[in-house]
Each structure stands twice: as structure tokens, then as C-alpha cells.
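Once you've had a glance at the structure underneath, I'll fire off some questions.
Missing here: one protein chain of the complex. Every other protein chain is in place.
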Amino acid sequence: MAATGERVLEVRDLVKHFPLTQGIVFKRQIGQIKAVDGVSFDLHRGETLGVVGESGCGKSTLAKVLMALERPTSGSVKINGVDMAAAKGGALKRMRRNVQMVMQDPYTSLNPRMTVGDIIGEPYEIHPDVAPRGDRRRKVQELLEVVGLNPDHINRYPHQFSGGQRQRIGIARGLALQPEIIICDEPVSALDVSIQAQVINLLERLQNEFNLAYIFIAHDLSVVRHISDRVAVMYLGKLVELGKDTEIYDKPAHPYTQALLSAVPVPDPEGREQRERIILQGDPPSPANPPSGCRFRTRCWKAQEICAKEEPLLEIRAGTAHESACHFAESQDIVHA
Amino acid sequence: MKSAKTTATDVLPAEGGLGNDALLEVDDLHVEFVTRAGLVKAVNGVSYSLRPGESLAVLGESGSGKSVTAQAIMGILDMPPARIPQGSIKFRGTDLLKLSEDARAQIRGQRIAMIFQDALSALNPVFSVGWQISEMFRVHRGMSKRDAMKKAVELMERVRIPAARQRVNDYPHQFSGGMRQRIMIAMSIALDPEVLIADEPTTALDVTVQAQIMELLAELQRESNMGLILITHDLGVVADVADKIAVMYAGRIVENAPVRDIYKNPGHPYTKGLLESIPRVDQKGQELYAIKGLPPNLLDMPSGCAFHPRCPYRQDNCVTDVPPLNEINLDRNSACHYWREVLDGSHG
């Protein structure tokens, strides 16, 4: 579990802005949505980096840029030292073998007109040199077995499976090319509660078995805590805090992380009266027009003049052991308060 | 907070004549859907009751019948394909199912109101939110446009929408998800309903906004003493606001209890499984407890106890006999033959 492996992914100053345009034939740009705005982190072999944040914080765009489904506006995504963001054609296609994804919605992520065998076998058709033709059926059946499905169901169609089983099919497809990195974008949030634990266990087992590195994007903080070695907290396109899971959950330094943690509903009515809750006012501002300086300052109870003027960088600050982006960072135990 | 009220909890199936102070009593409700594939028994004998000022959480997964029950109470089920072969829904002693459609329409929205998960699709995009809120007063209270609009602004302030006066003429898409849910809540409480049903009110919202909405609902409930039915799949949300919980599985209530008891010591293997599958700090690095198997198919329900194919406590009689809602104590019931073993914590 520990992040001792070598670095497989190196993200530096990643920026993705979407132009906001007006007009149909003659488009003109009237602004831009700063979905991801300067994100840097590393990922090591066998490690899980959790990414948490609210909708619109850019975590899904981050996933797409990491998957090279979107070209970054600037910055680099290096996989084993090679920049994927700059790669093209055959080189990019070969790099894709190393990074695969598991998507949120198991109902829309599988082509309803293809059999399970075709879906899981498609990676081999796209990359024929990975598995010789005669070998593919056997490989697909192996994969089905690995993710806990009956290999005899290879000829069935997705609609014949339940949500949890479909998510397993999606995971099998992601594993087919034996990637080193899997990006999980909300992999359990569309599943029934009683099924979520099964899928999380599967992801953890696969990680140990194949020494996979995960980027685990989710809004469920308790799930992220369970599976992650390190956690990055994202707000309006920027990382506001990054550290080991214990550091983020037990000693959060950024006010946003603290508010996020305190807002998590805890399945324990005993604690509900004693727990100190920080209830944030208002909604996150629009990423098209983020506040100056610190982006969180409009909802922050600690905000001072400096927060509007100077953007706090993600760095290790006095009195804390991990990186945070707040002028007034201060460790505070929220969950056990 | 509301702990004082919990002592008066009564989740028992209402026995005739008893519980006359109950606001809403659902008794042995059955709902079926006639579909091309066959008869889908969505709700199979659900009973619960609600008192003024009380919050009841109905917890269940998709297909458990939790929303269908609520829709039956509201009278917004499409019939056909749905039908209610059995059961009663008593609101202040009157069986809603025996009322005419006109009489039900009088109750719906005015005395029993409902809010939904997806506020965007529940609001009409072509009218301003002020117009939509004020319509409640124009149609049901016969107010003038000007007065109704004034009331709309008051309501928007009551649900804490900032700058309500300026935003009253804005359209739904100009509001964020959390604000839209507030507008929905404003509309639902406009006519001071006695029962508010909230169907997954925060599922579509972010964690920080979720907390705001739940707090708002709790405050509104304190102010008006209405009964709140909170339908959710999230054990965490429930723990924060509910007085009592009814856990549903495959169209039945499998356990009901005051909220504290259920978290401390669940009395049904399903509830226990759900609670154990939540990741906990001390389990880091270990495999999570997972309920095995899949949710039941409503077209082809398992025999006996619907949970038996997934249950670690299963014995032979679970496959054959449907467990009754056993009384654990005055406040609690469990539909498990082996609730004693479940409470003891010994795995079967």
C-alpha cells in the first residue's frame, strides 16, 4: 500500500481552459472556463491518490486531460517520463495502454449493442500486438474471472447485468491492456449502497494483484479515505491541499478541507450534537469568473485583505506537515472534534 | 435537539383505533405495477406512522419501494400501470385511498407536500421562480398577484435565498443546484403543509450544500412542527436528522427503530450489513465488509425472506417462511427470524 514504488505519473502545472464562445457561424470568444488551472502532483507505482472536491471543481476535466481525451491548454502529463500531453498518433496510442479508466455510470459506459466479450476484447482489437487473435477469447474469460464474473457469460449483453456487475465489466475492460495507471472517476457513486463495498474491495484486490496506481476521484470522503494513500483536495480548478490520507483527514490545514470534512454526514447519531459543524455559506463561484487571489476567500471565514490580493501557493506551511494553499493554514482536527 | 420527541416514537403497525394522534398512518400498503414482463410487486405490506414534528427516515436502495410508497401517499402514482390492491393511508384519520380525486387534490400540496431529488426538472423553466412560488398563493389562497409576489419573496427569505427581492424574477436555470432545491422547498412549504415528504432531497447536491439543505429542513420543521418523511439511501444523512428509521428491502420494511438504536445495534442482517459496509477509519487497509450477492429482482422475488440469498444468518426456515415484523421492544421491530442473534452480534 505504501507509496514506495517509482514515479509513474508526473503532472506539472496542468491547465485546461475551455473557451466560452458566442455565435454559430462566426464564433467569437467571450471568456473562458478555467476548469483546471495549474495542477501539479506525482503518482507512484501501486499508490492510490484520492481526488476530492465538489461538482464543478474540475476533477472530471482533470481525469479527461490525464486520459488524453482532452488536450491541456498548457502543462505536462508525464508517464514514466514521457509527456503524454505532447504525444500524437501511434505514440499516443501506445501510451494509452498504460493509462486506463473506470467511469462513473455503468449504464452508459458500455456499448449496449456489443456483447461483454466484444467489449472486454475490444482493447485487443485496437492493440492487436498485445494478444494474438486466437488467445483473445481465453484472455477475456480470464478477465471476467478476475473481476468476479462468470466466464460463461461472455456472449451476454450489458443490459442483462446489474449495475454492480456492469461496473465489473468496465473494470475488466480497463485491465485488458495491463495498464500501470487506472483513473477511477466516481467508480461507485452510481451503485447501490450494498454493492459499493463489493466494488471497492475488488479495486483494492486488483491493485495489490497487479500493482496498479489509482487516481481515485470521488465525492464520498469516507470511501476516498478508505482507499487512498494520499489525498488531493480540489477547489475551482486548483489543488488546495495535498497530503497523506491521515494528514488530510486528521489534520486538515485548509479551511475548505475542514468545511468539507465537517459537512460529511456521519452515520452515528451519538455524535450529532457534539460535532462541531462548519456550514459553508453560498455556492462555489463560477469557474468562468473565479475570485482574485485565493479562490476560496468568498466563502471563507478566515478571509483577510491579503487573500484577495495574493494567491496562496500549494506549499508546506508553518505548523503543518503537508502542502496546503492557504495564507492562514492551521491544522485542526475536525472529525474527532 | 429533537431527542425529547423520540420517546414518543411509535413505528408499530397501527392497530385500529390506536395512535389517534398520528398525523399519517400507512397500514399494510401494497403497490403493484402491471408490466409487459409481469406483475412487479413494488411494495408488499408497508406500515408506518408519523406524528407532528417527527422525522421519519425511510432508508432503502433503488427498487426497495421507498419512493413508490411516498408516491402512493401523495397520490401521484400512474394508475395504471400501478395499482393498490390492499392497504390504507390514513391522514388525520381519513383514508386517502378512499377519497375522490378532487378531495385528494385538495390535500396534495396543501397539507401533504413533496420535494424531489432533481429540482431543475421539477421547476418550470419558462416561468420566473417568484411566479412559480406565488402561484401557490394565487391558486390556492386566491391572493392578488401583488400580494402573492410579496409572499413569494418572504418565502424565499425564509429558505435563506440571499437577495431574495432582487432574485425573485430570475428563472430556474439562473440558480445553482442548492438554490434550486431551496426554491423547491419554498414552494412545498408555501401552504404550511402538515407533512413534508422529501425524496432524496440532497442526493444530487455537493457535500457542503447537502449540509445546508438538511439544516434548512430541520429548522423549517422546528418552526412549523410539520411531520417530515425523508427518503434516502444514505445512512449518513439519516443519522443527522431523523428521529426514527424504517429500513426497506424488496418492498417491505425489514426494520424500524429509533435512530440511535439502529446505529448502535441493528436488528436486521440487512441493516447490519449496510452499516458494516461503510468504510471506517480503523478498517483502513482491510477488506470492507460487503453484503454478498445482488439486490432482488422484483419480478422474481426469492421465497420466504427476500433477503435470504444474501444473508449470513440464513437457516432453512428463512427460505420457506416470510418473517413477520417481530417486536424487539415497544419502539423496535425487525422482520428477521433470528433478530436475537443479529442483536447479539453473533454471525450465524
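A few notes on this one:
A and B are the chain letters, set down in written order, and residue numbers restart from 1 in every chain.
We adopt the following convention: contacts are C-beta pairs under 8 Å (C-beta built on N, C-alpha and C of every residue); 3 or more make two chains touch, one makes a residue touch a chain.
The criterion applied here is as follows: contacts and distances are computed from a predicted model.
Among the names given as "Peptide ABC transporter permease", "NADH dehydrogenase subunit E", "Phosphoribosylformylglycinamidine synthase subunit PurS" or "PTS system, N-acetylgalactosamine-specific IIC component", UniProt records the absent chain under the name "Peptide ABC transporter permease".
From the options A:75, A:163, A:187 or A:312, the residue with contact to the chain not on display is A:163. Among A:108, A:178 or A:304, only A:108 touches the chain that is left out of the view.
Check A:48, A:100, A:207 or A:324 against the missing chain and you find that the one touching it is A:100. Contact between subunit A and the absent chain runs through residues 24-25, 64, 67-69, 92-93, 96-97, 99-101, 103-105, 107-115, 122-123, 125-127, 153, 155-157, 159-163, 165-166, 170, 173, 177.
As a convention for this text, only the chains that are shown with their structure count from here on.
Note for the complex: subunit A touches subunit B at residues 1, 54-55, 162, 164-165, 192-198, 200-201, 204-205, 219, 221-223, 225-227, 245, 249, 259-260, 262-270, 272-273, 277, 279-284, 335.
Interface residues of subunit B, counted against subunit A in their complex, comprise 1, 61-62, 162, 176-179, 206-212, 214-215, 233-240, 259-260, 263-264, 270, 273-275, 277-281, 283-285, 287-292, 294-295, 310.
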